[in-house]
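Please read through the structure below; I'll follow up with questions.
A protein chain is absent from this complex, but the other protein chains hold their places.
The letters A and B name the chains in turn, as written, and every chain counts its residues from 1.
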Amino acid sequence: MAKLLFTLSDTAMGYDEGDWFFDSDSFDSDRISDTPFTLTQEVLEGGRQDGVRVITLTCENGLTISLCPTRGMDILEVFSHDGTRLGWDSPVDEIAHPKTINLEANGGCGWAESFNEMMVRCGYAWAGHPVREGNMFYTLHGRAGNLPASRVEVEISDEDRPTVRIRGLVKEKVFKGVYFECWTELSYELGSQSFAIHDHLTNVGEYPHDYQLVYHSNFGAPLLEEGARFVAPVEHISPFNDYAKPGLSDWQTFVGPTANFDEMMFNIRPYANKAGNTKVALIDKAGERGVAIAFDTRTLPVLSLWKNTDTLKHGYVTGIEPGTGFCYPVTVEREQGRVKSLAAGESVDFNVIYTLLHGADDIAQVEREVEEIQAGRETTVSDQPIAYE
Amino acid sequence: MAKLLFTLSDTAMGYDEGDWFFDSDSFDSDRISDTPFTLTQEVLEGGRQDGVRVITLTCENGLTISLCPTRGMDILEVFSHDGTRLGWDSPVDEIAHPKTINLEANGGCGWAESFNEMMVRCGYAWAGHPVREGNMFYTLHGRAGNLPASRVEVEISDEDRPTVRIRGLVKEKVFKGVYFECWTELSYELGSQSFAIHDHLTNVGEYPHDYQLVYHSNFGAPLLEEGARFVAPVEHISPFNDYAKPGLSDWQTFVGPTANFDEMMFNIRPYANKAGNTKVALIDKAGERGVAIAFDTRTLPVLSLWKNTDTLKHGYVTGIEPGTGFCYPVTVEREQGRVKSLAAGESVDFNVIYTLLHGADDIAQVEREVEEIQAGRETTVSDQPIAYE
Partner (left out) sequence: MAKLLFTLSDTAMGYDEGDWFFDSDSFDSDRISDTPFTLTQEVLEGGRQDGVRVITLTCENGLTISLCPTRGMDILEVFSHDGTRLGWDSPVDEIAHPKTINLEANGGCGWAESFNEMMVRCGYAWAGHPVREGNMFYTLHGRAGNLPASRVEVEISDEDRPTVRIRGLVKEKVFKGVYFECWTELSYELGSQSFAIHDHLTNVGEYPHDYQLVYHSNFGAPLLEEGARFVAPVEHISPFNDYAKPGLSDWQTFVGPTANFDEMMFNIRPYANKAGNTKVALIDKAGERGVAIAFDTRTLPVLSLWKNTDTLKHGYVTGIEPGTGFCYPVTVEREQGRVKSLAAGESVDFNVIYTLLHGADDIAQVEREVEEIQAGRETTVSDQPIAYE
């Protein structure tokens, strides 16, 4: 087995590779030549994108995955070889450099000026809706998505299942404040229909500090459509707020693009298997295509289901969001006991696996898995929000 | 007739031309060889200017015009072949990159840290003085001047009157907010003493959205001086606030640089001709030089006259500002019915033509034109502000 390791960027060296290209032809390995791929880093120019780095992994007979080191290593979009896309069309159609974003703008909603990723991490010191508390302004969904990575590595390994791993070190550090480092990793077995996120968040400080993390995973067309379904092993579900109450009756299906729908959110506590793992899925109407999300409930115990089935141009999208907590302001989350803390030097791991589903067999199998996790246990539906903002 | 089209920047391609040069020698056209010109794009380095793009069109026997794609395609300054300058000397003597500007700073006045253009567009989702309303912070004169263009094109055409057109696409987009695109255009007939702004603002969203636009056009020396005059066909004029009341008696003339003058603003509703066009002018004391501004009152019905005849170093300048409304906070403008809305997909066009005036004949002709538009109709002077901030 051989490994190739590239460092694309390292602030400790004051170094960034800039535009970069690698392909499987340069890696003399039989295993890898079966699954040809290219890897690029591109430096965008112009507008709000100026200076933004985008890494794209293109596997001919598998997935094409693009992610953004400049924006916290978040995932921009994913395509399968048949053209199925994970991602959505946000009104925000450029990849904004964090330097152009003022998170405190408009009551702490500056985050909304750059929101268009397939998966954006909300965290790490806090997540959720904005709230002021003394001098602290907990802005919408925290800083994580607007922190450029301090070190970016790409590892190519020709193990039994040849794998590309793209790692980024994201630091959230403030003097007399938080002192977090998160090693994010996206790993992809060449040729497969899955990719995995493994994040390792460490409190490198010497005092305990609260953390929150929500994997805001967003899907529009073609998976989202009228009649698309959300399947999950659910222990408890409740509306996020009063506006979502009427949506409780058909929370498992989606409507088509709907003017003035705005957004409905639901708080879900999923069941998990004995190991603590669970799986949910978004499935199109025909039951032909979908995406499954598996995650480890030991560190991501809950899930927010965000239905933003607004018009196409305003972001027809659903967010399936495994998290340490729900999307209430951190003050509410803390009060209700969903905010955890990392002791000095302590780490926590997060695992999320996304799998593209192709054809009725894939769909049926995921539905079976969800059913097995549910294992006949009851789903409690509460018609009242558990909290208010 | 031939056309040359250059794309200098396009965020959709992640592309920016950077430093760029073109001159008329490279365009084999008899018509154009009569009016030699150069076109450059320069990428500034250092300080707050780092990364800023400036396009300069230099026409030997006509005008030199510089504008800034990084700052909303706004016009930095204009010189005629005899050295007359349109523009002013702001205390802010660098072309600040929007990344260095926090619009919400100091009560929503961060805009003032970069204000030094000859013409800055105030808009598009709002303009005017800052005001908070719920979570929205309507900062001074909106975002338009601090939005980098997403696409920049230069078109050179050897039509009967050979013309250079510099176009920029400026996007103002926020998830769950505004969804505007504005194609700005500056066109210049080679060799002439005029240049025209034609802006096409579109609500590319699916919901109606309010808009405002003020063409904040600013002139200092040499046109502005003690005894300089402002001529306009005026239906109604009133002071912007109590401080401007004493200035009503001689609103048509300017004082020299005056310590502690600060600023006086006047709200003007101009008369227009039957086609809806009007023309105003700033004329120097000797009646030898000036600048005329023609605009279409169907979309720019009013004009703010801003007299900032402060000391030279603090920005001795007058703003002649055709607008959709006045410079009160958007909440006031809305209340008084001057804020218009664009329906889903709807566009609105704005036309402003600036002409340098040389010699008594030019001046006399503009004064005649203004008189013809006034057509003997009465000017109402109100000594009370129509609103308070």
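By definition in this document, a contact is a pair of C-beta atoms (placed from the backbone, for glycine too) under 8 Å apart; a residue touches a chain by one contact, two chains touch by 3 or more.
Bear in mind that the values here come from a model prediction, so they are computed numbers and not experimental data.
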item	value
Of B:113, B:185 or B:235, the one touching the omitted chain in the full complex	B:113
Which of A:82, A:206 or A:250 contacts the chain that the document leaves out	A:206
Residue among A:81, A:171, A:340 or A:358 touching the omitted chain	A:171
Residues of chain A (touch criterion as defined above) contacting the omitted chain	9-11, 14-16, 18, 51, 98-99, 102-104, 134-137, 147-152, 171, 173-177, 179, 204-207
Missing-partner contacts on chain B, residue numbers	42-51, 54, 90-94, 97, 99-100, 102, 104-109, 112-113, 115-116, 259-260, 311-315
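We adopt the following convention: only the chains that are shown with their structure count from here on.
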item	value
Angular offset of chain A relative to chain B [C-alpha, multiple of 5 degrees]	120
Between chain A and chain B, centroid-to-centroid distance (C-alpha), Å	43
